[in-house]
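Every protein chain except one is present and positioned as in the full complex.
Let's turn to chain A:
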Amino acid sequence: MAPGEKIKAKIKKNLPVTGPQAPTIKELMRWYCLNTNTHGCRRIVVSRGRLRRLLWILFTLTAVALIFWQCALLVISFYTVSVSIKIHFQKLDFPAVTICNINPYKYSAVRDLLADLEQETRGALKTLYGFSEIKSRKRRDTESWSSVWEGTRPKFLNLVPLLAFKEGEMGKARDFLTGRKRKVSGSIIRKESDVMNVHESKEVVGFQLCSNDTSNCAVYTFSSGVNAIQEWYKLHYMNIMAQVSLEKKINMSYSAEELLVTCFFDGVSCNARNFTLFHHPMYGNCYTFNNRQNETILSTSMGGSEYGLQVILHINEEEYNPFLVSSTGAKVIIHRQDEYPFVEDVGTEIETAMATSIGMHLTESFKLSEPYSQCTEDGSDVPVENIYKAAYSLKICLHSCFQTKMVEKCGCAQYSQPLPPAANYCNYQQHPNWMYCYYQLHQAFVREELGCQSVCREACSFKEWTLTTSLAQWPSEVSEKWLLSVLTWDQGLQIKKKLNKTDLAKLLIFYKDLNQRSIMENPANSIEMLLSNFGGQLGLWMSCSIVCVIEIIEVFFIDSLSIIARQQWQKAKQWWAQRQAPPCPEAPPSPQGQDNPVLDIDDDLPTFTSALHLPPAPGTQVPGTPPPKYNTLRLERAFSNQLTDTQVPAEF
């Protein structure tokens, strides 16, 4: 027991004065520098010579600055991501495949609705280009439309007249209906000249859209009559179709049995029941395969065309609308089960009389959301209402935003997008000037004036199928004969005539291999990493740790503040004592004043000699002060003792 106590005593002797008991700040600093664990501070105190001391102060300060700088860099770069690419070979979920005929409705079914429009279009073509008979490649009954023309009064050309402009004189236009020249007021917007300059055309075709009071008009011109007439037709077509109920539209379009002749998936036969109907305003009935019916997603456990989806489509070219669509075939969109198929924006077109084989590679991407990037997990934090019944995506957000703005500004919804709640599609009867409004709004949207582009954010995770498309002739010459007859038998009820090979398209969609590529963002830093990097920096420059930081807080804030407070307190006390004392010169000096080494002799109480203004006796020095000074002496010595002691063990 005795040696332990001895060592304890020794330690007590060595370290008698701890930080806050130091009398002055300077002493405290000295004590800190000698006792701290950080390197550098000690050097400042220990070094001999002013230059060295200065150098060491400089080094220490530089090290501190470097630590701050580096740590700031570490904190700033905390929210960075590292990207990892992983490839797994595994059983893959087959994507949803949406197949649409390019032509939305059977022409025979919608002809009644569009009869007037068609007549006027043909009439416009006649006036503009001087031909009236349209020779269809297919056997379409081309009777009766020119005869009816004279009788009825044109209503579509009245509403939105097609005009032909002479290059150079934009103010004047020739109306197709009357053949008269007439003055066109309002701003002229060339539909295509924003992007490209078209100089060659002498005569441009366009149409005029006016707002309600007809004073505010905009003229849209096109470099080619093909675009102008298609665009004009489409406007009126949307107008008419907006007034037709959904059930009627579904009935007018193709049924699954009509579109799909055969279906084969993963070596097993499938049929129209495996497809779900999805009605698209511009593409009519589309059919989605593997759209999570019965809550199961089909998957593929073998690569290659044999194990994918094989369908033969019946594209009935006879039923095509001549003005609305000018190409023949089908459109295929490969998408996630909960994703909305944007038929008009994306998709691969399928040619007839061909086998289109689409090999897929799956790539999955995951981004980190806030605070790493601006993406959104499910769109719930984007201030745009999702009007689609599908998972969030940037495109959905943009379309929803536009549609909402459209309802806000024009009072009705645009036809090619879903309806927001409590709104209906635009048509002439209720909203006579919606077209003008729509075009204005669309222009603003394209110029990013509506603010949709800044509000909408991209989704954090998405699946992407990279497609390799190749074509081959199908059916081959030698197999054509038997194949077509069997396919005709298969179609049986739907078609009463023999199939032609240009009515058919074969489509193969399959995984080329079962490699799934995942691109993932991971946080590059964790809090542990940050701390250990801090530790590394602190250790490298100053051999410091969190303990040193606590020390610094202790010494520089708590202790020095307490010292200052003590000093101030003493000063105040003294001042108070002085204020109390003056009326009574005989009052004994306060012990504080005696203890205080700062006490000036001038402030001393008047002695006998001073009071009498006598010269002080040379031999007789004031004898009274020594005893109280012992006190301070002892304090100071203890402190310096401790200093020398701490230095001594270092030299040992």
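One rule holds for everything that comes next: a contact is a pair of C-beta atoms (placed from the backbone, for glycine too) under 8 Å apart; a residue touches a chain by one contact, two chains touch by 3 or more; residues count from 1.
Quick note on the criterion: contacts and distances are computed from a predicted model.
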item	value
Protein name, per the UniProt record, of whichever chain is missing from view ("Trafficking protein particle complex subunit 10", "Membrane magnesium transporter", "Epithelial sodium channel subunit beta" or "DDB1- and CUL4-associated factor 13")	"Epithelial sodium channel subunit beta"
Candidate in contact with the missing chain, chosen from A:S47, A:N227, A:T262 or A:Q440	A:T262
Of A:L54, A:V75, A:V346 or A:I546, the one touching the omitted chain in the full complex	A:I546
Chain not shown: contacting residue from A:D93, A:E318, A:E364 or A:D490	A:D490
Contact footprint on chain A, counting only the chain that is left out	1-4, 7-8, 11, 15, 18, 35, 37, 82-87, 89-91, 261-264, 266-271, 301-306, 312, 354-355, 357, 359, 466, 468-479, 482-483, 485-487, 489-493, 506, 512-515, 528-529, 531-536, 538-539, 543-548, 550-551
